[in-house]
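One protein chain is absent from this view; the other protein chains keep their places.
And then chain A:
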Amino acid sequence: MKLLNQSLAYLSISILLIVSIWSVVFYANMLDEIYDSIDDGLANYKLLIINKAAEDSTIFSKNEFGESNYALWPIDKSEAIQVKDSYKDTLMYMLDEDDKEPVRMLTTAFEHEGQYYKLEVISSMVEEDDLIEDMFWAIFWLYLLLIISILLINNIVLKKVWRPFYDFLEQIKNFRVNKDSPLPTMKTRTKEFLELKHSCDQLINHTLDAYADQKQFTENAAHELQTPLAIIINKLELLVEKNSMENSDAEMMAELLQITSRMTQLNKSLLLLSKIENKQFFDNQAISFNELVEQTMIDFEDFASFKEVLVKMEASQEVTVTMNRMLASTLINNLIKNAIIHNQAGGEVIIQLQQGKLIIQNTANNGSLDAKRIFKRFYKNGQSQQNTGLGLSIVEAICKLYGFGVSYQYIEGKHSFCVELEV
């Protein structure tokens, strides 16, 4: 939820609550005040009637309300003693409304010349339901007005206040450590934003330093390891060329050369992995996977025919992906190479290209692989000594870099690797 909407939501809910509570209290107070004033009126009226009764005895014949607002009738003394002044709401038929409407009634008793009378005085009340309705609408409009003004304030004032923040956020999003992009800027006088910028600057500078160190380390590691490897390989080659050794010695040399070349490969793979994980590949371009797969198939032709494995492609459509070319070919290479190596004579490799999917299946030489560990570094299944155990880790690292999904399944005697190319 956007920050602006979030504040709007909180404000609306709290204002709704405040306005509701306020309206209940207000309503209760109003009602109380109205009753109070009606009751005062009734009490006054009562006194007026009692006073009038002293002068005008015709009053005692008013046993019904009729056109006037009171009625009285004689009662016993014992009964009169029990009567206390009481106010209550009751319903009474009103001529103009043609309905029963609430009235306020005062019931009391008084004594006149030794005779006791019971007196009921009524006063028509402001219609309660009308009052509630009126108040509801008043509150509703008030609420609406408040919300609209908050919306406006949010949209105009808050947006203006938060603009530097959003600008900054956008710049941070586009910031790449490996490109020479300038530090994100922020034009603001808001203290918190300035602090944020300051912290971000520190973080970025720290990251840039760490990144530069890391990159330097990667390069140095490459340099430091590749050169001794070059020396070993070249010296061994010169030694074998001398032609002055026994066959068994030469064979040992051959083994050493093979091991050295494995080390070279291992070193290259680890460097590639660290470079992928350090996100050092950025020159993305649209790449046709169909073309790349065809090219890779040609590259592996000899190897596949030596292993007696048939490699075929089933492309239902053209699949184009935007990524670094070298990584794309590494991804495809490693998967196809894997499928050819871990196969059996007479087996096959089927490469499927579908809408956003690359599926590579191969006949398995020995059962299912551990789907959980298969992408882990140095995972080795079987006896292949020459395998560095990094091929699939590199595949996974490349997929992770671009947000592709990669999965392994064992289906009907076949290993199946699926790369979902749509992010």
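Definition applied: a contact is a pair of C-beta atoms (placed from the backbone, for glycine too) under 8 Å apart; a residue touches a chain by one contact, two chains touch by 3 or more; residues count from 1.
Everything below uses one rule, namely that contacts and distances are computed from a predicted model.
K.L.:
UniProt names the one chain left off this complex as which of "DNA-binding response regulator", "Aminotransferase", "Acyl dehydratase" or "Molybdopterin-dependent oxidoreductase"?
P.N.:
Hidden chain, UniProt protein name: "DNA-binding response regulator".
K.L.:
Looking at A:Met30, A:Met326, A:Ala371 or A:Ile411, which residue reaches the missing chain?
P.N.:
Touching the chain that is not displayed is residue A:Met326.
K.L.:
Taking the entire complex into account, which one of A:Glu55, A:Asp302 or A:Glu412 touches the absent chain?
P.N.:
Going through A:Glu55, A:Asp302 or A:Glu412 one by one, A:Asp302 is the residue touching the chain not shown.
K.L.:
Can you say which of A:Ile13, A:Ala230 or A:Ile411 touches the chain missing from this structure?
P.N.:
Final answer for the missing-chain contact: A:Ala230.
K.L.:
On chain A, what residues meet the omitted chain?
P.N.:
219, 222-227, 229-235, 237-238, 240-241, 247, 250-251, 253-255, 257-258, 261, 264-265, 268, 275, 280, 283, 296, 299-300, 302-303, 305-307, 326, 333, 337, 341, 384-388, 391
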